[in-house]
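A single protein chain has been omitted from the complex, and every remaining protein chain is retained in its original position.
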Amino acid sequence: MVTRAPYRRRTAEQDTFLARLFVLPTAGYVIVLVAVPVALAVAYALSDVTVAAPRYDWVGIANFAAVLKDQVFWRALTNTLVFTTLTTLVAVVGGSVVARLLFAKVFGRRVVRVCVLLPWTTPVTLSSVSWLWLLDPVYSPLDWVGRQTGLLGTGASVNWLGRPTLAAACIVAVQAWRLTPLTAVIIMTGLAAIPASVREAARMDGAGPLRRTLSITVPLTLPVTAVAALFCAVFSATDMAVVRILTNGGPTHATEVVASWAFAKGIDGGNLSEGTAAALFLTPVLLAAALAILRAARRVELR
Amino acid sequence: MLLTAVRPARRQLLRGGALLTAALATGCAHEDEGAFATGSLSGGPAEAFAPPDHRLSGSLRILMWSHFVPTHDSWFDAFARRWGSRVGVDVTVDHIDLGQIPTRVAAELHAGQGHDLIQHVAPLPQFEPAVLDLADLVAEANRRWGPQLELCRRSSFNPRTNRWYAYAPGWVPDPGNYRRSLWAAVGLPEGPSTWDELLQGGTRIRRTTGIRLGLGMSQELDSNMLGRALLWSYGASVQDAQGRVALNSPETVAAVEFMARLFRSAMSDEVFAWTAASNNHGLVAGQLSYITNSISAWRTAQRSNPDVAADTYFRPALRGPAAALASYHLLYNWIIPKYASGAAAAQEFLLHYTANYAAATYASKLYDLCAWPALTPDLPTWLGRDPFRAQPPDKLALLADAARWSADLGHPGPTSAAVGEVMSTFVIPNMFARAARGEVSAAVAVADADAQLRPIFRRWRDLDA
Partner (left out) sequence: MAASQVRRRRIRRRRTGRILVHAMAYGAALIGAGPFAWSLLTAVKLNRDLYNPTHNPLWFHDPPTLDHVRYLLRHTAFPTFAWNTTWTGALVVAATLLFAVPTGYALARLNRPWTASLGTAIFLVYLIPPSVLFLPLSEVVSRLGLQDSAWSLVLLYPAVTIPVSVWLLMGYFKAVPGQLEEQALVDGCSRLGAFRRVMLPMAIPGMVAVVVLAFILSASEYLYALAFVSPTAQKVVSTGVPTELIRGDLFYWQSLQAAVVLVALPIAVVFNHLLARFVVGFTAGTMGIGK
């Protein structure tokens, strides 16, 4: 007991020094490159600045008030919440399944793994352009298959992106398709970290694979799954490429999200201060969602 | 390490893939010559050069769009460099996708550094505080070549501040494109000339052949343009001549009701989520009987579906109860930011470019038209006998007086930043779309759109004050 105390003191001092050494460079880097622009962005939102930039006049919260009065913004906010929630659900559930499949010993598993990774490894601008053709009202291969199998009449097409609800479903589907490999990889690496002893013990108990999954691996990977859900939510909520390329927010703002609307208003339209104000509305919403996910995960973890 | 990890099975796969590629490379088909439009076109007009008034030096950095005709970009890049070497200026030209130009310009203006001369395919009134007033340049151009085309002048001048926020040497018209065989079958071989003819003919074509017509009501460029064309034809407009919001009027409601009827009779709901390329696709695939577009759709068809191209003809703006007016398809705006060190060189280059606009028109396959028509004396000849294999050769002849039936975006008022924001937020296409889909009545759609416009106009007006 006597020999223990000095050992802990030594590492306590080392710990502080090490912690500072390990964390401060990162914190400094991120603060300069992110926090400073964020502060500037907040300054924009509180002014009447435009894309042409030279003048700065304080207007207080007038922009935020204007954004809240904008019907299109409310549509965009609702869409963002709905799309993000659905995308995250699909991608996390799908990713959990795929993560286990990535371990599975199936015939040709190397090819299977590459195939499963592909949606995430393409730059989002390029994969969205591919989907533009796949959902084209004239040339869509999906429509062609429908026509061949008789599900669609001759010359008919589904008009995937021209119908409000269907277009929204397509956006969610493309986002989920794109993000599932990401959640799968994150969960997969979490699964790999489960000590072999735990799994062996479960198998010895005679539990079937499904029971093992539900009662052992799911709770153990819950922190990692929560992180995967968090990233999925953040990446789909702040993404504007898929919407801009596929529908540009249409039809009649049915697929408009805050990120695309803020850009259309602020950059394309020149109304920078109002666009920035709209984009900043996302942050507290995402923060609330993030905290909720993390708190739920921690509660399960502690149990 | 990677090599040793490559198992025999994978090596076999690689070998198979290599064989497949080799097979493709040797025994496969080729596109027609001219499918890619690379290199430069032969037969263009000679290049004129006038030495600049003052000695130039330094560098000139130009940013412009990737022209839909690649030969134009090859010609332009070489043209700019030739000029640069003659006057002692180091010229570089960068191209980006047209949708990305406003983003890039905003970034450069905020950084206070970037290109000296930037071109966009639509007016840029929102950047007026940060760019040079080009009054002298425009005055010099008018002195040399006569008065500028009215719609180009109005799309580069702010009457409220009396400043020229851009230089507009060229534009692209937006005629109607129709399929002659289909329209001849319903008794209109020259295509529709009024909106009512469009409605009746289009309906009959749809009933007999199932082929629809396509007027976009989507959040994209073409929809903005044709929406305004319809409004003007009915005597309606977004703003009045003084720049005040004037959308909510019986004329506008009539126009919206007409569009709703047109949609129900002759269109499908694909038109609600079109991209700028969608009406091109529909035409080339033979699935649309009428669209409004520049000649780009037909030029594409020349390469990918020559039968449709031969059957596609052009019409000027459709006539409505009040007028026959269409918007332009593109309007070139060149701006010089205040931070530009190469401003003098930029202005001299613009004069040189304008003087040689005939070459630009030719290199763009008659897509770009000049704001000073005297500079393109061969244009009527070219339009009457297309150097690029139009069938029949005089297909483009009607574009010779396209300015007569084209108007600028803000018509009858000025093209202001408010007008630009209205464009970027797609108020007009969505107004038409909501009524066409029956979500709301035409009157409500118009009233809602009007209510959306007012805060935008008020804000930009407050800024100006």
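First chain written, first letter: the chains are A and B, and each begins at residue 1.
What we mean here is this: contacts are C-beta pairs under 8 Å (C-beta built on N, C-alpha and C of every residue); 3 or more make two chains touch, one makes a residue touch a chain.
Just so it is clear, the model here is predicted, and its values are computed rather than measured.
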Worksheet item: For the chain left off this view, which of A:V92, A:V138 or A:C170 is in contact with it?
Response: A:V138
Item to complete: Could you tell me which of B:L117, B:L132, B:A297 or B:L399 touches the chain that is not displayed?
Response: B:A297
Discussion item. Can you tell me which of A:I61, A:V82, A:L126 or A:A292 touches the chain that was removed from the display?
Written reply: A:L126
Worksheet item: In the complete assembly, which of A:L46, A:V92, A:L161 or A:V185 touches the absent chain?
Response: A:V185
Discussion item. For review purposes, identify every residue of chain B that touches the missing chain, sorted by number.
Written reply: 2, 5, 24-25, 28-31, 35-36, 38, 63, 65-70, 92, 94-98, 100, 103-104, 106-108, 110-115, 121, 222, 275-277, 280-281, 284-285, 287, 293, 296-297, 300, 303-305, 330
Worksheet, complete the sentence: It is residues of chain A that touch the chain not shown, namely 7, 11, 14-16, 18-19, 21-23, 25-27, 29-31, 33-38, 40-41, 44, 97-98, 100-107, 109-127, 129-131, 133-134, 138-139, 141, 144-145, 177, 180-182, 185-186, 188-196, 199-200, 203, 209, 212, 223-224, 227, 230-231, 234, 238, 240-241, 258-259, 262-263, 266-267, 272, 276, 279-280, 282-283, 286-287, 290
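We take it that only the chains that are shown with their structure count from here on.
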Worksheet item: For chain A and chain B, what's the span in angstrom between their mean Cα positions?
Response: 35
Discussion item. Please output the residues of chain B touching chain A within their complex, sorted ascending.
Written reply: 10, 102-103, 105-106, 109-110, 126-131, 210, 217-220, 268-275, 278, 281-282, 285, 287, 417, 420-421, 423-426, 430, 433-434, 437, 439, 448, 452, 455-456, 459, 462-463
Worksheet entry | List of chain A residues in touch with chain B within their complex | 48, 50-55, 66, 69, 71-72, 110, 132, 136-139, 155, 157, 159, 161-164, 167, 246-253, 264-265, 267-272, 274
